[in-house]
Every structure is written in C-alpha cells, then in structure tokens.
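I have placed the structure first, in the form of structure tokens, so that the comments after it can refer back to it.
For this depiction, one protein chain was excluded, whereas all remaining protein chains were kept in their positions.
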Amino acid sequence: MQGYLIFVGKRLLQLFAVVFFGVSATFLVTHLSPVSPVEASLGRMTARSNFSPEAIVAMREALTDMYGVNEPLLVQYWNFWVRLLQGDLGPSLIAFPTPAMDLVMRALPWTVGLLVTSTLITWIVGNILGGLAGYYQNSKFLKAFGIVAIGIQPIPYYIVAFILLIIFGFVWPVLPISGGFSMTVTPGWNWNFIASVLTHAILPATSLVLVGFGGWFLGMRALVSNVVTEDYVTYAELAGVNRNTIVGGYVIRNALVPQLTALAMTLGGVFSGTIITEQVFNYPGLGSLMIDAVGGGDYSLVLAVATVSVTAVALAIFIVDLMYPLLDPRVRAE
Amino acid sequence: MTTLLDVRDVSKRFTMGGLFGRKQVDAVMDASFSLSAEKPEIFTIIGESGSGKTTLARMILGLEDPSRGEILFRGQKVDRHAGRAKRLEFMSNVQPVFQNPFEAFNPLKKIERYLESTARRFLHTSDKAAIDRAMDEALQKVGLSLREVRGRFPHEMSGGQLQRCAIARALIPNPPLLVADEPVSMVDASLRMSIVNLLKSLRDDLGVSVIYITHDLATAYYISNRLIIMQRGRIVEMGDARTVLDNPEHAYSRLLKASVLSTDDAGAGKLGTDPDMLRLANGSVGQAGRLIDRADGRSVRVYESV
Amino acid sequence: MTLENNPEILKVENLKAYYQMNYFGVSREVRAVDDITVTMRKNEVYGIAGESSSGKTSFIKVLAAAIRPPLRVVSGTAKYSFSSGAIDVAHATPDEVEAVRWKHLSYIMQGSMSVLNPVRRIGKTFHDFAARPLGLKGKAFEDRVVAHLDRLKLPPDVLRAYPHELSGGMRQRVTIGLATVCHPEFIIADEPTTALDVVVQKEVLNLIRDIQKEMGASVVFVTHDMSVHANVADRVGIIYAGRLVEEGPTREMFFAPKHPYTAHLVASLPRIGDTQQRPALEGRPPNLADPPQGCRFHPRCPLAIDICRKEVPPLETIGPDHRTACWRWRDVAPLVHATQPAGVMA
Amino acid sequence: WGQEAEGTAPDLAQFPRNETVIVHNPEGVIRNPSWFNIWVNGGGGWSNGLHQLTMDTLWFIDPDAGVPEKSENAIYYSLASGPWEYNDDFSEMTVKLREGIFWSDGVEFTADDVVFTVEKQRDTPGMTWSGAMSTQVAEVTAPDKYTVHFKLKAPNSRFHTVFSVRWNAAWIMPKHVFEGVEDVLSYDYNPPLSLGPYTLHSFDPNGTWYIWEKRADWDKTTMALVGEPKPKYIIYRNNISTDNRLIEMRNGNLDMIHDLSPEGTFSIMDQDPQVQGWFPGFPYAHPDPTLVMAVFNHQNPLFADKRVRWALTLMLDARAMSMASYRGAATLSAISVPPTGTHPRDYHGPLQDYLVNYELDTGTRKIKPYDPNIGTQIAEMVRPQFGDAVPTDEDAIRNAFGYGWWKQDIAAAEELLTAAGFTKNGNQWMTPEGQPFQFSVLVPSEGVVNRLGVIIAQTWAQNGVQASAEVSPDIWDRTGAGDYAVEIGWAVETWGGHPDLSFFLDSYHSEYVAEPGATQPARNWMRWKNPGLDTIIENIRAIDFNDPKGTEYGHEFVKLHLDDMPNIPIMAYNVFSIQSNRYWTGWPNADAPYANPVTNWSNGKYIFTQITPVEGAS
Partner (left out) sequence: MFAVFRDLIRYNLEFAIGLVLVTIVVIFASLSFFSPVDTTLIYMTMPDMPPSTQYWFGTNSRGQDMFWQLSTAFKNSLIFGFTVAVLSRIISITVGLLSGYIGGWVDRVLMFINDIFVAVPIFPVLVLFYFVLRSNMDAMTLALIMACFGWPYDARLIRSVALGLKHREFTRHAVFAGMSTRKVLLEEHLPYVMPIVFATFMNNMLWSIGLEVTLAVLGLTNINTPTVGTVLYWANSHSAMVVGVWWWIVIPVILIVMTFLGLFLLAVSMNEYIDPRSRLRRMGA
C-alpha cells in the first residue's frame, strides 16, 4: 500500500507540473499575441457610433488602465498565479468586469454535458463495432458496416450536421435545431426542462457521434487485430465459448486499455468545446467562447478556458494512470 | 583460478498488483555460486516450477537487476544499464536460450532474422555467404537446416523446431557461457539426447560453460558437473551433480528424485507419491535456514527446528 | 488390464492433413499428417509420441477439430461416436462441432500456460467455458466448479484470481480443470506437463488419470516424455514424419518395440545414475515438405534394406492391438537389446 | 445552470404568433446574458432587444426616411421635445425634454436623469460614453425639471449627435437606480428598467434568446408619438449559421433576419413567396449607410501619388466587383458618400452631371472616366438568372444598382502609372525605385467584403500589379495601427437619413492623423491629409447640423475626394435583411422606406408600430 501511495504521490507531482507548465505555456502564448483587448473592446463600443477622436483616445487610456495590460509581462504573470491560487482568474476583458470564470462556468455544463455524452456514446459504439469488425474479419455485414463508418468519418462535420439539420429540422421537422432548451421551459430540475434539454441535444449529439465513432472504430479494429491471434482467443474459440463473450470479454477487453487512455484524454479535451456544433445548432458552449476570447485578445478568458481544460486533461490522464493496475491486472506499479 | 561467473548473495523481489492488493514475491533469495574460467562445466539448476530458476538466469544475463547482491562476469559487474558496447561485449560472451520457444520469437517476423542478426553482429561480418554458412552450421547442429527455416514464421514451426532454432542461434557467437533455460523441454527423447550431447561436446571440445536449467533430472545427471536444487527462491542443495542426485539429502531434493517417473514399470500406472515425503518437503517452505557445507563437497540447507 | 473389447469412440481413417499455402509470393505444402489410420476406444488413454515436428500437434488438431488454414484435411475421416451421435470432425460444419465441444470433446492446447485470458478471473473463464455445456447457472454451477477444483487440489480461491497470480503448475491444473469439468467423453491434450517440475508433473498426471477413470473418458495425449507414456498411457502410438509407424499396448511398446524408431526412442532415454554415452539418431528429421521415398525412416534406419527405400511399409497387425509399419519388424528385437543399457529388461 | 431565468415558465400558448414577433439578433451567443448595464462593456448583448426596446435618448435619426409625419428629415424628437438649441458659438446647448415619460417602474423621467447620465459617465472612466462626455462637457445642469443645459469645453456644433441615435447613442440612465450603485462598472443592471415600450420578460441563461413584453403603459414612453407597437411579445434570438436561420424562417420560427448570404437570400426569395427583402426584386438587400471602399495607406510611399491611386481605380471593373461580391446585388457609388437613405437625393442625383463630365488628365490625354450606365449593364447581366425580379425602370435600376461607376480603362491606368514614373517590365509594373509594384490587400475573413477584396486584388494582379488578398481576422487592429497597404472596408459612414457628413468627416481633419506606427483614432484609416479638406471640415463645424449649406460643403468634399482619390469608393454595404409576411406584415421596404429593417439598429423599434398581424395566420 505504501509503495502505491508513493506512486500516487509522484504521479500527483507530475499532474501539478503538467498543469503548471500547460497553464504557463498558455499564458505566454496568449500574452504574446498581438491582439489587443483594449482595441477589441474599444472597437465594440465605438463601432457604428460617431465618437470623436479625442473621446476614443480618452477611452483607450481608461481601458488600458482598467484592464491592467500596461504592466510588464512578468508582473502580470506573477499576479496571474497569485490570483489563480486564490481561485480567481480575473475579470474577462471582453466582458469586463465579469469574472472570466463566470463566463466559463455558464458555458461549461452545456459543452461538457453534450460532449461527454456524445463522446461516451461515440467511444462505446466505435469500440464495440471496431472490436466486432476486427474479430469477424470476414463478416460481410461488418465489412460493409466498417466501410460505412469509414465512409462517414471523413465527411466534413458541418456537412453531416447540415444534412441532419435539413432532414430533422425542415423536411421532417420533428427535432429542435437551435439552442440548448426551449424558451418555454424553466431551467431547473423539472421534467419539462430535462426533456427539452434532451431533445435539443439529440441532433448535435447525433452529428457528433456520426462523424466521431469512425476514429474509435479504426483504432479498436487495429488494436484488436493484435489480440485475435493470441492463444487465449484461439483456445476460447476451440472451447466453443459464446462468440459475444469472446468478442467482449477476451478480444475487446484485452485491447481496451489504450483506448481508455485515449478516451480520458479526449474527455479532458472536451473542455475546449466544438466550435462548429455550437454554430450550426446554436448550442451554448465553450468553443465559441474560446474563439471570441482569442479574437478579442481576452487573455483572462482564454486562460480560464485553458486552465479548466489543462486541468481536466491532466486529471483525466492522472486518473487513468492510477486505474491502470485495475484495468490491466498484470501491470506492475513501478 | 579465475572465475568466469560469480553470483554473490543475489536476491530478487518482485512487487505485483496495484490499487488494493500489493504482493511481494521473493523470486530468488540469497543465491551464491561461481563458475571457474579454467574448468568449463555444465552447471545445472533444477527446481520447482516457479522457484526462481528463470529469474536467476535473467539476472545472470543482465535482463533483470538483482534487488540485492551482485553478479560478476569475468570480474565485471553484470549491468543492465551498461553502455551498448559493453553490453555487446557481454552478449558475445554470454548467450541465452529462452524457456518458452513460442514466446521467444516475434510472431510477426521470420525466424531467420534472429540468427542472421546474431551472426552479423557477433561474427562481425556482413558477408551474406558467411552469415548463411554460420546459420546453417548452427542449425545443422540441432538437426535443422537453413533451407527448412528460411522464410518461415514462428507459427509455422513446431514447438521443438522453435526450441532448436533458439539453441542454434545461441551457438552462433561461440560464447564461453551459455545460459540455457529448459532448452530441450519440447523435443523428443532422441533429439534431446543429441542436443544434450551437443552441450557436452561444447564443454569438452570448445570449453563452453553452460548453465543448464531443466526439469529433467536424468539429463542433468547425464551431463552436468555440478547442480543446484531450488525451492521457492532458495537454493536447498548444491554440489557435484552425481553426488547430489545419487543421494539427495534435503527433503525437497529427495522428493524430486522420488517423483521422477520411470519407464521400468511401463503400463503399470504407478503415479502415487509418498505423502510423508511431500509433507517433509513442504515443511521447509518459508523457512530461511542455512546452507551448510558437507564433507562430500555439497552444501545443504538445514533448519534449526528440523 | 486390457481395453481391447471396449467399444470404439474414435475411428481415424486414412487421414491426410497438409499445410498448404500460396500467398504473398510463398507457396508451400507441408504434409504434416500423411495417411494415418487409428482407432481409439472408450475409457482408454492413448499416448502419442514421436519426433519433434513429426506432425503430432497437427494430427491432434484435426482430432480436436481445430483445423484452421493453412492446415487442411486433404482426405480421410476422423469419426467420433459420442453418446449424442456420431460426428466426423474432419468434415463437420462449425455448428456440428460446436455442439459437441467441451460437452463431449475437450482439448488442452500445446503451451497451455498461455491459454488463459490474462484479464479475466479464473471463475469467469470457467463460466465462459463450461456454463453452457453444463447447462448450470449461479450457485449450482459454482458448486460444481468448486467441487471439481477440489478434485484438482485447487482451493476455491483460484476462481477469484487472475492467471498471472497463479504458478505454472496451478495454471496447468486450471486448464485441465477447464477441459474436464464438463465430463467430456474424449479429452485431447498436447504436451500438458512440459513446463512442470517432476513433482507437480506427477501430481497432474495422477489427476488426469484419476479423472479419466472416474468419468470413463478417453484421453489422447502427446508428450515427448516417454516416462510419462510409460506411466499413463494404455496404448502408445508413435508418429514419424507424418505417419503412424507403430502402436501397441504400453508395456509392449517399451519392452518389445517392433519398429526401429520406437526402439531407438525408448533406448535413448537416459536415467539417473546412468552416464553412459547415448547415441542420438544419425541424420536429421525428414523435411515434411519433401519427405523421403519409401519408408520415411529409412535414411536413418540401421536396418534399412532396398525395399525400405522404395516401398512404403503397410501398417501390419502383429499382435493383439499391436501394429507396426516396418518391412523388417521381425529384426527389431536385437536392436533393442543392443542399444538398451543392461538391466532395463529386468 | 448559472442562474434561474427571470419570471416563471411561460408555456407555448403564451406566445401566440399573432402577438409575437421573432427577430434574429446577429450578435451571436451573448457571453454574459444577465448583463444589462449598456453603459459598461460587461459582455451583455446590445442588439438583443435591450437598446431597441428599452433604451431612449434625446433624438433618433433614421438611416432611411423615417415614419412619415412622425419624423422630420428622418429625425425624431424623442426624449427631447424639439431640436437642439445651441448658443451662437456652439459652446452651449440647451435641450427641452418631453413631459409625461415614465420609467417602467413608474418613476418619471426628468432632466435629473440626463444630468446624472452625463456626470456619471464623465466622472467614471471606462464607461461607454465616458470619453465622449469627459472630453466635451464642462458642465451640465438642469435649470428645471424638463430642461437640460450643457456648457462645453470647446465649441462644437455637432455635440447633440452624442445623444442622437443613428445606430445607437448615449442612452439615458435611470438616476434613481444608478445613484445607489456603488461600483457602476461592475453593476449588471439585472433586470433592467425600461424607458422604451417593452420590458424584459425572460431570457436564456445561455444567452441565445431574450423575450420582451409590451408595457401596459407603453403610451407613457416616447413611442406614444409614433404609434402603438403591435406585438405583445418580441423575441430576439441568435441563429449563428445562415442555414439555421433560413430553416427557422421557413419553419415560421423567425420573422426578421438580420443578414444572409446573397445566395441564401435568392433561394429563400425563390422558394418562399411570403418572404420579402428591401427591394421588391433583385437585389433585395438593404444598403447600409456605409460605403465599402479600397482604402490606401497614405503613409505608405507606394500610394503617395494620386495618379497611382487613380490608376488603380481605373483598373477595376465595376461589373466584376458587383458580380463577385454580391452576385450583382451591389449598389455602386463612385463618390465618397454611400448611395443610401436620402443621399441619392442629396448627392448622387445632383452630382451626376458633374461626374459624367468629370475629366481626368492621364498625363498624355484627357479622358472622361465615368460610366453612368454601369447599373443597366449589371441589371442585364443578372436578368438571365433572376428574370422578372430585376427591375427595368431606369430609376429603379439606379436606386438598386447605383448611379454609375468608373469605366475599366487599362490604357488610361497605364498612362497614369507611366506618368507617375512607374515602368512596365513584361507584365509587371515596377515602381520608380525599380522595385516590383507589390502589396497585399487586407480583407476581412468572411462575407461579401471578403469576396470583393479578392476580386479587386485579382484584377490588379491581372493587370501587372502584384497585389494579393490577405485575410486578416484582426483587420480592425491593423487598419487602426496603419499596419497595411490597402484595405477593403469602410472609412465612410453617414447618418443615412440626413445629409450631414460630419459623422465621418469630422475625424478626417489632419490634426487627428497619427504618426506612422501609432494608432489612428476614428475613421480616417488612410491617414489622408489635405489642406482643402481641413477647410471644408472647419466650415462644417461652424454651421448648424440642419443648415442647408452643409450639403454644399458636402458636395465640395465629394469633388475634392474625386480629385485626390484618397480611397476608392465602391458600393454600399448591402445587408440582406429579410422579413417574413407569414405572421406579420407591413415591413419597411424600398417602396415604404419608413425605417431601416436591419435588426440590430435601435431605430428598428419604429417598425413594430407599423406592422400588423396577418389575419388567420396562426
């Protein structure tokens, strides 16, 4: 047990280091970007109105002061960490003075809800089908299926999304195509709301699953091709073990560990959202928030999204690493 | 007298498991012996399944770091992390035959690659003909030929064929020390004899020392100079092969000898084991004891309580 | 003890099974099983020995209906008569084979140390393998398995273990347990004890024997260890270069072999306390891709004469249950005496 | 989910379509949806109904004609009861306010609110109009409850425009709410009070929709002057992708769309007879009072010579530009005033003859580069595809396609370049210094302007100038910083409904031109300095907004611009705003141009007083 704790401790250190370096890298990247948050805000405020040049100069000074962007980079970096350690990511600049974290937290449940669900479905479907296809290499049906899966995968996402939009939004308008929930329900733990959220998620989720599962399918099929030739699979076949059991418990199960790692990383990655889904289906989320933030030079917001994302990824990998011995009983903790 | 190989108080402990249960396995405990450089010998290791024979062999080969103790080959520490040149130098002197022939070859690769690479590297030649000749010679020694082996994948060979290929490969560099882990477990009696005879002639004619790990007491008796008997990671008896096997002293050694099946009463179906012997042999498990030198040159592990 | 009158359970006739390949620029034919005819009886342990790479595993694969490309049955039959009906495994459909597997016919593969799924607990594996043929569920099934394990001297704990947590001997026993828990009528084992030390080996063999007796099953097994044949088999068959060259009751095979190869095999065994130089066979095992004409053993046979080089000797019955394929079987006896160390016949 | 929505759960029956208008808000997802403090940039929405329905200030100037009789020269007197009153030297302004206007909480609107708005912003840097107030207002007082008096730091005849809504303007703050707020900069003003005819009903915590409900006392707002707004509910929602918008409109879930791609518009026009655009036929789009142009960087020596600028102008092909950008649906303008609102009446029409006779010296000869028939030619080009939708009447063509543009004249362009010392090496122009004539053309990352920029760069490239289009997502920053050679965008933006040009022109004064590398404030991105221009600007500053002389000065500016060609005016920025007549009808269009239909303009609220539900539609 003690050895394991040491292992956990070491791994935890690595986790912190990853978060530290990842966040620092993002800090550097965003602060080196020449997009000026002051100009972006100024542009938004003065667009289409006739501000006099003097007024604009005055505003620019005021904003520069307010955002604290005239301080040296090192000072900003130091302040950033000081604040971050207090759980404060500072005010968003494109939405000054709203705390950046508030904006993130508002978008987070949607993105995470949609993406986690669809990623999980994608992963499960892709792996099961990939496992089957890798095992029954001569099955006509699975071959055809594989071709369909591989055929859908390279279709650009927004085309798939658009087709869904046309089919279920227009030709046969049975599903909502915009937003996270209907305007006529009250958010909260009531059935109407939950049902609305679910129906609104169907199309975005389906589109994500459709284009996403091919990747897992390919991966699993490849991993399985190493496993099917193992003696224990042959032996189980010879013993007439139920085919489903062989596929599930022998073949897929043995190929699963790498896919789980990849899943963890992907799940960690959902914290950066999907821009196109959010646009096509008007779905609230982190993707377009990130784009807005980058476009508006909003360091705080980029960093808030990045910090969440970096932490999530690092944590996901950390957890999978800890679970490794569970997933593969043969593994020795080093 | 210089030593070829010096195994000094070597132990190996493995840690297994993860989140909840963690198990420590003492695969080898305090093993010591040495081989002399002047007097090549066949040194046999016999023992229970899982008694640490393979682990010991791996440590000698520098594939596993001992948890305690050290192993010296020609006075140099066997070190897994030594530089590549040093390791190569070591490998040209010490070659292994791995235990499970089905595992010892990459199923995706043709068998001849291993032979070819060995020949190229340790005979320091890149002349195709020379390499082929070396490979064929080695294969002929174990009853195969390059023609039969060339172009084949491991799954296209029988267990015995694979095992012979593995031996042939190890012979190519003409190493002064061969570590053979159950090299004949999968070949028929006749071939087994020819391979065992081969080991013998390697020793007698070429001065090759062999560490011979086996379950076959008969061949051990037949060719080896000295042997050790292992039980649960511990050496329980060590000494001249014939002395020990003719008259084993430790309870486990005796059980071992008694368990050897004989063809004398073929068809009689006698498979019983003396339960007393079994109990005695198991009684020593888990106890440290001490290795005591006997007058006839052997060492035996004795226990205070017994 | 004789089983001569026991009913037949397996009848193999003129079985030819070759490895045939023609793919990726390589074409090859290996005649691993070349015209084998043999009969096995109920309640019998039949040992198969032979030179390495002589086709034992291949033969046994056919018997176990584990025929996969490139191995192909070229001709002949391997007919079982199970209590549930007859089946020719050399030509049966996968479904037919499926129906008898484990219930009537079980198989212990060569290299049985690595046939257990490393990420599945033993108990699960038992469930996978045996629940369906046994038709039992839940507690009843578990009780049955535990009882069976007990017979194998395995504690019920192993059901919760992963394969890597068990010693080689334990794994071997688990595999045997898997193959026998359904009380099949016919058990096929390929080198089941190779990796074991003699103490454990003896235990395991004892066990196979006991279970076989208890269940009245037939066992065919392959091993190189002649002493194992000597102690376990009722009858022993010797395969050389894809052919059955001799078969007979164990005792006779050891003490009065009627084929020079058998004689050699028996004689080449060293024993403890014996340091006399033992000759190995001259020459090399034949290449099955291009086997010699006539008797396949002739290039290495001390008794070879002209006919041996030209004509394939038929498998003659020369005694009760004893058959041999040698033109000069009558001349084998002196050979035995010449090569065997003194005292063996005693 | 962040926060509970305001109000209780409305069920569907609560928004019957004959009482509800659904409007597309182009802002995208609103990042901080519960932020309603429009006086601080807190990430809330503006065009989500907030400034259209709840805000009010002194005057409105519609970019189109305005509701007849309710407005004068497109000017509405909103919170002010009449026009601005300046003293003689424009250093003081007095405003009389309307009486009987109430905030939605029942508190009366008074001069104190105006004074508070000005003082609060003047004293709090960082608020939206604080720059405007602090640089100009010396003192603001309320002599009585309905009068406000401004003392300015310097004379300014256009000070009232700070309170004149074109797109928006300095909105009045409710003093009684904000005076209790300690830190205005972090106050979210949720729920907002309304000075307009609607109040907040509920909104999406994710920022994709807002529902506004008509005030029972809507007649206690300035809207009473125009008429009763008809819809009980107005929903603003964001539909980011064009396809989504199209489908939602065809499904009856959207009445007004802010903007579409030209192709999307043509297709919905083709498929849905209930949908209308600004023009009844081609080109459908509404011309914004902004002028798309090729903007040269005058601090780049390449463009120092006006002959070079003219040469580049004459290389362009108006038809190609119109087709490539708007597929023909462009409203061209050869002069530096957008061809929109009332400007054709004030500028394009009167100046047509001047343009037709305009002579240009190429250095070897004199040419008349203007082609008044370009519009007809384009109409002919698109007629095969759009048939009857393309107007045939000459006036209609002029309104839709513009009054004319320059003939493509490569020969003249080459003469001009040669005269400017350029030489041609094979098919490649070389500068007088012997370098290849090479620059990149900054274009925005999407939309029609992008398409336009690409064809412009291409046309130049085909004529021996190594121009290449460079997409730049930060085009605003770069033009502001002068970090470009040529940009396609606009440096001209006007009131639309009013002939005064000070909206953009005032900032053209040379005193504002920044040093190279420094950021250029306001609109003179090209950093054009011209003494004649300064005179015109100063003249305009000295007269009143409504002084007819303003138009004359405007004409002077246009002529000066022609001679100098500091940037190439090309076309109006046309917005494909469309409306559906499925549930509501009476939308503004070219025939009844009573309001700008573009949904994010806050003048749009006048539309809601003019539309009526379609009988039996729901």
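Order as written gives the chain letters A, B, C and D; numbering starts at 1 within each chain.
To be clear about the criterion, a residue touches a chain if its C-beta (ideal position, glycine included) is under 8 Å from a C-beta of that chain, and two chains touch if they have at least 3 such contacts.
The model shown is predicted, which means the values in this text are computed figures rather than measured ones.
Within the complete assembly, D:Gln458 is the residue of D:Ser81, D:Thr431 or D:Gln458 that touches the hidden chain.
Of the candidate positions D:Ala396, D:Val471, D:Leu560 or D:Val614, contact with the hidden chain is made by D:Val471.
The hidden chain makes contact, of the residues D:Thr242, D:Asn373, D:Ser510 or D:Asn581, with D:Thr242. Only one of A:Ala47, A:Ile147, A:Leu198 or A:Leu326 touches the absent chain when the whole complex is considered: A:Ile147.
Residues of chain A that touch the chain left out of the display are 14, 17-19, 21-22, 25-26, 29-30, 32-35, 137-138, 146-147, 150-151, 153-159, 162, 166, 215, 218-219, 221-223, 225-226, 228-229, 257-258, 261-262, 265-266, 268-269, 272, 275-276, 290-291, 294, 302, 305-306, 309-310, 313-314, 317, 331, 334. The omitted chain makes contact with chain D at the following residues, 242-243, 246, 260-264, 266-268, 320, 323-324, 327, 440, 444-447, 450-451, 454-455, 458, 462, 469-474. Considering the complete assembly, chain B touches the hidden chain via residues 58, 61, 63, 84, 88, 91-92, 95-96, 98-100, 103-109, 113-115, 117-118, 120-122, 153, 155, 166, 169-170.
Methods note: only the chains that are shown with their structure count from here on.
Note on connectivity: the fewest steps through touching chains from chain C to chain D is 2. Interface comparison, A-C versus B-C: the higher count of C-beta contacts falls to B-C.
We define each chain's centre as the mean of its Cα atoms; on that basis chain A and chain C are separated by 57 Å. Centroids of chain B and chain C (each the mean of its C-alpha atoms) stand 27 Å apart.
Rounded to whole angstrom, the centroid-to-centroid distance between chain A and chain D, based on C-alpha atoms, equals 38 Å. The set of chain D residues that touch two or more partner chains is empty. Within chain A, the positions touching two or more other chains are listed as 329. Residues 64-66, 97-98, 101-102, 106-107, 109, 111, 114-120, 124, 128-129, 132-133, 162, 164-165, 178 of chain C touch chain A in their complex. Remark: chain A residues 231-232, 234-236, 238-242, 245, 249-250, 253-254, 327-330 touch chain C in the complex. Note for the complex: chain C touches chain B at residues 19, 26, 30, 49-54, 57, 110-111, 113-114, 164-165, 167-169, 191, 194-203, 205-206, 209, 224-234, 249-251, 253-255, 264-266, 268-275, 277-281, 284-285, 287, 289, 344.
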